[in-house]
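This view holds just a subset of the chains, kept in their places.
Labels run A, B and C following the written order; every chain starts at residue 1.
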Amino acid sequence: MNFASDNVYGVHPKILAALADVNGGTAPSYGGDDQTKRAEEMLKEIFGCELRAFLVTSGTAANGLALSTITPGFGAIFCNAEAHIAVDECNSPEFFTGGAKIIGLNGPGGKITPRQVEKALKGFIRGEHDPKPKGVSLTNATELGTVYSPSEVKAFSDLIRPRGMKLHMDGARFANAVAGLGCTPAELTWKSGVDVLSFGATKNGAMMLEAVVFFDLGLAEDFAYRRMRGGQLLSKSRYLGAQMIAYLEDGLWLENARRANALAQRLAKGLTAGGKVRIPNPVEANEVFAVMPKTMFDRLQASGAKFYDWMPDSLGDAIRPDEIFARFVLSFATPEEEVGAFARLVAEG
Amino acid sequence: MNFASDNVYGVHPKILAALADVNGGTAPSYGGDDQTKRAEEMLKEIFGCELRAFLVTSGTAANGLALSTITPGFGAIFCNAEAHIAVDECNSPEFFTGGAKIIGLNGPGGKITPRQVEKALKGFIRGEHDPKPKGVSLTNATELGTVYSPSEVKAFSDLIRPRGMKLHMDGARFANAVAGLGCTPAELTWKSGVDVLSFGATKNGAMMLEAVVFFDLGLAEDFAYRRMRGGQLLSKSRYLGAQMIAYLEDGLWLENARRANALAQRLAKGLTAGGKVRIPNPVEANEVFAVMPKTMFDRLQASGAKFYDWMPDSLGDAIRPDEIFARFVLSFATPEEEVGAFARLVAEG
Amino acid sequence: MNFASDNVYGVHPKILAALADVNGGTAPSYGGDDQTKRAEEMLKEIFGCELRAFLVTSGTAANGLALSTITPGFGAIFCNAEAHIAVDECNSPEFFTGGAKIIGLNGPGGKITPRQVEKALKGFIRGEHDPKPKGVSLTNATELGTVYSPSEVKAFSDLIRPRGMKLHMDGARFANAVAGLGCTPAELTWKSGVDVLSFGATKNGAMMLEAVVFFDLGLAEDFAYRRMRGGQLLSKSRYLGAQMIAYLEDGLWLENARRANALAQRLAKGLTAGGKVRIPNPVEANEVFAVMPKTMFDRLQASGAKFYDWMPDSLGDAIRPDEIFARFVLSFATPEEEVGAFARLVAEG
C-alpha cells in the first residue's frame, strides 16, 4: 500500500513500449526528430489552438523555464505559499529567472484568490523599491488536491492582464485537474487566460517528461535558447517525443488521470467511513488530505501503508496536537485492491 | 550512412531492456531508489576509489553543474576554444556558474597544453580586475577526435593544483578515450589529478544519462542542492539508475566504445586510401576529421551519406578554399557494412 | 519639518570638508590610496579586533555583497519580514547571491527571535528539496526603530553557529543602535557572534558610503572580486576613504547618532504628550513609529510636516481603520527647533 506519491509508480506500459518502438535506426537529434514534431502537433489538437510546446525532463525545470519567460530577475510572481515553486524546488525558480521573487500567499485549500493577489499588489506602489509584479502562478490541481475551475482561473487573468502581468499554470497534475473538472484542456488554459502551462506527464504515467506549452506565442520566442542553456535540450530527443505521443494517444493521459481520481474518491470514502477522520478540503483530483488521530496514523504506518505526515504552515490552529494532517496520493497504477485493503485497515481502528 | 553524430543512433538493447526490467512496482523517488544507489557503487568499482556520483539527463547540465562546483561567478575556467562548454552550450556554463568566464585557448588538435594555460595565467596578475582563475576543463576525447593521455592530464593537474585551481574533465566521450588509450578509468582521472568528471553515457548507448563524478569529495558536498536547483533531480530516478547499471554491467560501455573506435579507424583508412583526403590529427577515438576536396564532399553528400562540414576557427590557413574539413562520427550502433559501403563510395571518386 | 527619512538630509560639514582635503594631486586608484587603507585601520581600532573592511557606495550593495559571502544561490537567509533585504531592495539580495531565498519572519517590534528561526529551521529537513539554511540577517537598529542588544544578538549566533550558518547584521543604522544601547561596537558585533556587518554611514552623515566589515576573515577571502564584479570598486576610491575617516574621527559617527536618537526621544514625548497618540514599540534609536488618529495625521501633513504613513503587514489588527501608523525619522542634521515646533503642532490638535 503505497500512497506516498504518484511518482513512486513506474511508467505506463504503452509509454514504455513507445520507447522501444522508436529505438531503431537513426533520427535527427536535439529536437529535430519526427516524434518531437508530432508531439507538438498532438498538443495543438488537444488544446484546439495554435501553441508552441517544448519538451523537458522535469517539472522543476518546466516551471523554472516557463517562469523565466514571464519575469526578469527584478520581477515578482505570486502563488500559493505551499506551491511547488515556492517551497519544493530549492530556489530553482530563482535560478532560472535570475533572481525573481516568488511571493507565497496563504490561501484557502491550497489555492489563492484574485482578491489576495489584488491586495498584495497594493503593496507594490513604490516603483523600483519593490520588485515589479510580473505574473501569477496557479498550481492546478493544487498541492492540496483541490482544483481551480476555468472561471476561477479566468478571474486571475481578468485581474492581472490589464496590469501587464502573465498567468502561468503549474500543471504537474494538469490531467487530474481536467479529469476532475470534466472540462476541456482549452477551457482550463487559453480560454481562461493562461499564457504558459507546465504540462506534466511524469506523475501520470511517463518516465521523465513535461512540456512547457505556450499559448502566448510571444513568450515562446526565445524559449529554445532558454531550454538549451538550462541543460534541457536532449540530444536523443526522440525518446521524449515518443513518450508524449503515447501519453496523449487515444486519451491515455485522461484515462490515467480519471482512474487515479476515482481511486482518490474511494480512498476518501474509506477514510471517513468510521467518523474518526475528517477531510477539510474537497477531493477534486488524485490526492486526499485527511486529519486523523495520531494513534490511527501510527497504526496505519505500522501496518506498512506508506503516506506522509503533511505539515503545511497554513493549517495553523485547524489541527490539534494529537492529530496528523496526512497526505495520500493515488496513481494511475495504484492497485485497486490496495485501496480496498487500506479502507479495511482504517475501519479496524 | 549516417556519420553525422553519435547521438543520431538509439539506445543499446540492453539498456532499453533495463528500463523495462525496473518498471514494475513502486520505488522511492528523487534518487532514493536502489538503482541509483547501485549505479554509484558500480562507478566506485570501475574507478577503484571512493567517489560521489550524481546522475543527470544531459551533458550540458553535467558540465554546467560540475563547473559550478569549481568556480564562483567571478572565476575563470580555461579550456580549448572548440570545447563544448565554450561554443556549443548556449552560455549554459555561464548560467550554472553564475557568470564565470569560459576562456577558450586555441590549442593543437582540439587539445590545449599546460604551457598555454601557464601563459594565459600570466595575464591574471591584477587581482580583482580579472576574474579569478579557478579551473581547467579538458574534453576527453576531444572535439576533434584526439585524446589526452593520463600523463598529459597529469601535467595540467601538476600546474594548477598548487595554484588552488581544479581540474574538470568533460567526458561526453570518456568511454571512447579510455578505449582508445587502453588505460584504466582510474589512470585517466583521479590518478592523473582530475577532480570532477562529466561521465557521458548518452552518446555511447544510453537514452539520456550522464553522471557527474567527484573524485574530490569536498566539491560534492552541496551538489545535491545544485542538481535539484538545476532541475536535474528526476522524480522517477530509477530509470536513470537502471540505464547506468546496464551501461556499466559486463563492460558494455567499453565494448560499445571499442566498436565505435574501431569503425573510426576503418573509416579513416577508407577515406585516405585514394590519396585525395588527408587527416590532420590522429584518429584516437570515434571521430574522424578529414580534409577533402569540396567536389568530393559534394559528391558524397549527394549520395546520401550524412556528415558535417566542420568549421573550427583554429584551422585557419591550414585549409584551402576548395577544401572541406569534414567530421565523421562513429557510434556503437553504426552498421559495419555502411562503413564499408562508404569506403567504396570514396574510392569511386 | 522633514521627518521623512534620515537620507533627506545632506552631508556632515566635516565629511564634506574631507572630500576637499584629499582632492589635490594624484593618488593610486581602485582602493590603493592611503585614505582607503587608513579607513580600514580606523575600523580595526573602533571594533578592537582584526577585521577586513571594504567600502561601497550604497547600503543595498553592501547587504547584497555581504550576503553573497554567506549563502550560495541554493541557500536561504532568515530575517524579519520587514527587513530592508526582504522588501526594500528590489531583489538585490537575490541578484548578488545568485538566487538565494530571503525568508521573512513576522517578528515582534521589527525584530525576530531565535525561537522563530529555530522553528523555521524545522521546516528544512528534506535535504535538497528545500534551500540550504545558510544564515540569519539582523537589522540593527531595526526597521521599526528598536534595537537588538548584544545578548539578543548572541542568542542567534549560539543557535546557528553549530548548524554551520553565519550571522549578518544590516547596520544601515548601526551607529544609532550602538548609541542607543550604550555598548561598544565590539560587543554588538564580533563579541556577540556577528560574522559580517553592513556598516552604514550614509544615513548618519556621509554622502554615499557603507562598509562591508568582516569579522569572519574567511568570508572576506574573495570579497575584492565580488565588489569589483558588482560594480562597487571606485576608481577614485580616495573619496570613499576620506568620508570614512572623517565619519569615524573623534567619534563623529556616534556623536551624530546620539543627537538623532535624542531628537527621536524628544519627538516621541511631544507626540504622546496629548494622550491621543500611542507608540507601540520602544524608541531605541532615531525613528519613532506612532499610531495616531487619521484626522491628526491629515492635519499634521497639511501643516507641511513630512513623514510617512507606514504600512507593515505585521501590524495586522493592532490598528483601527481610523488610525495611521506613522513613521518619523530623525537625523544628525534635523534642526532641533523643528522638533519643538512639531510638538507644538501636535499639541494644538
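Following the convention adopted for this analysis, contacts are C-beta pairs under 8 Å (C-beta built on N, C-alpha and C of every residue); 3 or more make two chains touch, one makes a residue touch a chain.
Here the structure is a predicted model, which means the values were calculated and not measured.
Sequence-identical chains make up the whole complex; the displayed set comprises 3, and the total in this structure is 4 copies.
One rule holds in what follows: only the chains that are shown with their structure count from here on.
Closest to the protein's overall CA centre, chain by chain, comes A.
Overlaying chain A onto chain B using CA atoms gives a rotation of 180 degrees, to the nearest 5.
Homomeric contact chain B/chain C is classed as same-residue, with over half of its interface positions used by both copies. Centre-to-centre, using mean CA coordinates, chain A is 41 Å away from chain C. One finds 35 Å separating the Cα centroids of chain A and chain B. Distance from the chain B centre to the chain C centre is 50 Å, each centre being the mean of its Cα atoms. For chain B, residues that reach two or more other chains under the stated contact definition are 30, 225, 228-229, 233. Those residues of chain A that touch chain B in the shared complex are 2, 4-5, 7-11, 13, 16, 19-20, 22-30, 56-62, 64-65, 89-92, 95-96, 202-203, 207-208, 225, 228-236, 238-239.
Every residue of chain B that touches chain C in the complex is listed here, in rising order: 30, 72-74, 98-99, 127-129, 131-132, 222, 224-229, 233.
Those residues of chain A that touch chain C in the complex are listed here as 73-76, 87-91, 94-95, 98-101, 123, 128-131, 311, 313.
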